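For this view, one protein chain was removed and the others were kept in their places.
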Amino acid sequence: MNDVGPIPDSMDNSFEAPPLTLGQMAWLRFRRHKMAMFGAVLLLFLIMYSFLGAFIVTEDYANQTNTSIRLSAPSSEHPFGTDTIGRDILARTIYGGQISLVIGFSAVIVMILMGILIGSLSGYFGGKIDAILMRITDAIISIPRIFLLLVMAKFFGNKIPDIELIGRTFSGSVIVIVLVMGLTSWMPLARIVRAEFLSLKNCDFVFAAQATGTPTWQIIFKHILPNSIAPIIVAATLGVAGAVIGEAYISFLGLGVQPPTATWGNMIEGAYNHIESAPWLWIFPGSFILLTVLSINFVGDGLRDAFDPRSRSI
Amino acid sequence: MGRYILNRFLQAVPLMFIISLLLFVLAQNIGDPIATMGGRNPLRSTDRIRLQRQLGLDQPIYLQYVYWLIGNDWTKIDVDGDGIKETTGRRKGILRGDFGKSLIKRGVPVTKLIWERIPNTLILMIPAEIIILLFGITIGTISALKQYSFTDNAITALSFVGLSMPVFFIALILVYFFSVLLQRWGFPYLPSVGMFEPEIGKTPSQVFWHMILPVASIAFVSTATYSRFTRSSMLEIINQDYIRTARAKGLEGRYILIVHAFKNAALPIVTLVGLDLPLLLAGAVITERIFAWPGMGRLFLDHLHRADAPVVMGIVILVAGAVVIFQILTDLVYAALDPRIRLE
Partner (left out) sequence: MENLKTLLDVNDLNVRFHTPEGIVYAVNGATFKVYEGETLALVGESGSGKSVSMMSILGLIPLPPGEINGGPAFYRNRNLLTLPEKDLIAVRGKEIALIFQDPMTSLNPVLTMGRQLTEAVIKHYHVTKSEARKKAMEFLELVGIPEARGRFSNYPHQFSGGMRQRVMIAMMLALKPSLLVADEPTTALDVTIQAKIVDLVKDIKQKIGMSMIWITHDLGVVAGLADRVIVMYAGTVVEEANVDDLYKKAKHPYTIALLAALPMINSRRGAERLKTIPGSPPNCHHLPTGCAFAPRCDFVQDQCWKCIPPLESVADDHFSACWVDVKTGALRS
């Protein structure tokens, strides 16, 4: 009586779903997160606005000054109004968005590279290397970010020339900002990566790789690193938000991207002299910054949940 | 315990050295202070050379760093430009509390400049921090207790908006509503510039009304952050087994919240506050700029623009030092509060 006959499929009370990869599971969980999906859609819209909008409005138009219509309120011809020297604000938000977003993503690339490099070396080798690298990391973290950003922006100042890329001129200050943002934001990621390496380097799969003579760099980048991809992705996503806000702050203070290249931040720079008379100067670029950062934060939160549903939020 | 404290302070020393080195290197190239001193007339080269010598800017970099760190009153420098070092220096170096003199405001010690501005920044930051703690923790707790409810979702959405908001944006919005629009509509309105009206003078009442908008701007973003943090801490705690035990014993909800939950939530919150406090001194650089508030942030900006390295370095190293010290203090307070660490 130990053998039961074949169980009819339709009556099988217990079945198992096919196993999913980490990515698939994460995507399913992400999809359920309403705020995150909303954020992703919003972000997509903003990206499209900035980059596809370039087909509707040329950059020359965005930089075209016309002092006779300076500071005019939103109208059908200039839906967002004009700025202090008569440039169309709508067009400038499109091109400004391009720069702000490009800076955001590029800065994160710098941040990831630095953070992974330092974190993995520190975590894997330990000892003196770890001590020195972490000391440096701690030192930089101890300096309030806004100070560091401003001093570094001034430091690199006018040292980098303008570059020509895909038929457009990018102010050298864009490179500066990307560098400055990246170099001031890698520290938390380095710590996270280091922590991951510290815990993973004692795992059996690492011993196995070492025992079979795998070169160290391969162990680090091909074996251990892929296992810590989740916190890196989350940190990178949230890093874009930080970079966008950071760029806005230093451009607002006049040390960021220099006109005529527009960014959402430097569009607000002169605005506070005209708070009363021309609120459209700052409302539109400011709203764009807010929406961008908001959508990124939603997405980042959703990602964090998706990769680790045991984590605390929601 | 005492040895642990000593150890931490000793570890902080190399940290401060690295910070000072980093700052010094950065500050050397923030521009040419002499260029900003001539006003509209470019300086003659002889004047320039003389100024450079007087300010010690003609020395090699490493020597400048050394003088900055430990002064030059133990050596002789060349004051009159004849190549002979005959006069004893008068600087004591930051290790002895001498942060040098401002390059822009000739002869004024950096410490004096900073000291004048610190109270103004604290006037903004301390009330802001109190508001942040009160509102942030309360809102976060309510959100956690009512998880999944409409209240929770609404608070969560608002919190996200709050912490995504650039400070200048909320500041401008507040100014526009409470200062511009109210005035336009003939209602009493809030001032948005400076610490007090010059005609009336620096009275407590004046300062109070002037600080409302800047404090609100600063508090807005951080309250949202604290609220999210408190919410996630409280949620984690509420789902712990020991809370279940407390409920199983028949204890009341409010008692459990205050005695069992908060005591545990205090730990991460204390950590957050401890690391946040020294940043108060960084001043809300942006906020002080918008509201023309004469605090440390403004000081930093003004002197950075004019490449006044001693002042810039002085401010930053002071705040960085505060950060390092507060990190140690926070660890100590945490260890004192958490019996698991206190009694090993």
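Read from first to last, the chains carry the letters A and B; within each, the first residue is number 1.
What we mean here is this: a residue touches a chain if its C-beta (ideal position, glycine included) is under 8 Å from a C-beta of that chain, and two chains touch if they have at least 3 such contacts.
Just so we're clear, the structure is a prediction, and the values are computed from it rather than from any experiment.
One of B:Y62, B:Y148 or B:W185 touches the chain omitted from the figure, and that residue is B:Y148.
Remark: the omitted chain is touched by one listed residue; of B:T75, B:T88, B:T203 or B:T245 this is B:T245. Mapped onto chain B, the footprint of the missing chain covers residues 147-148, 240-242, 244-253, 255, 259-260, 263-264, 267, 337-340, 343.
Just so we're on the same page, only the chains that are shown with their structure count from here on.
Centre to centre, using the average C-alpha position, chain A and chain B are separated by 25 Å. Residues 35, 135-136, 138-140, 142-144, 146-147, 150-152, 154-155, 157, 241, 245, 248-249, 252-254, 268, 271-272, 275-276, 279, 282, 286-287, 289-290, 293-294, 296-298, 301, 312-314 of chain A are the ones touching chain B in the complex.
By the touch criterion stated above, chain B contacts chain A in their complex at residues 14-15, 18-19, 22-23, 26-27, 29-31, 156-157, 160-161, 163-169, 172-173, 175-176, 180, 228, 232-233, 235-236, 279, 282, 285-286, 289-290, 300-301, 304-305, 307, 312, 315-316, 319-320, 323-324, 327.
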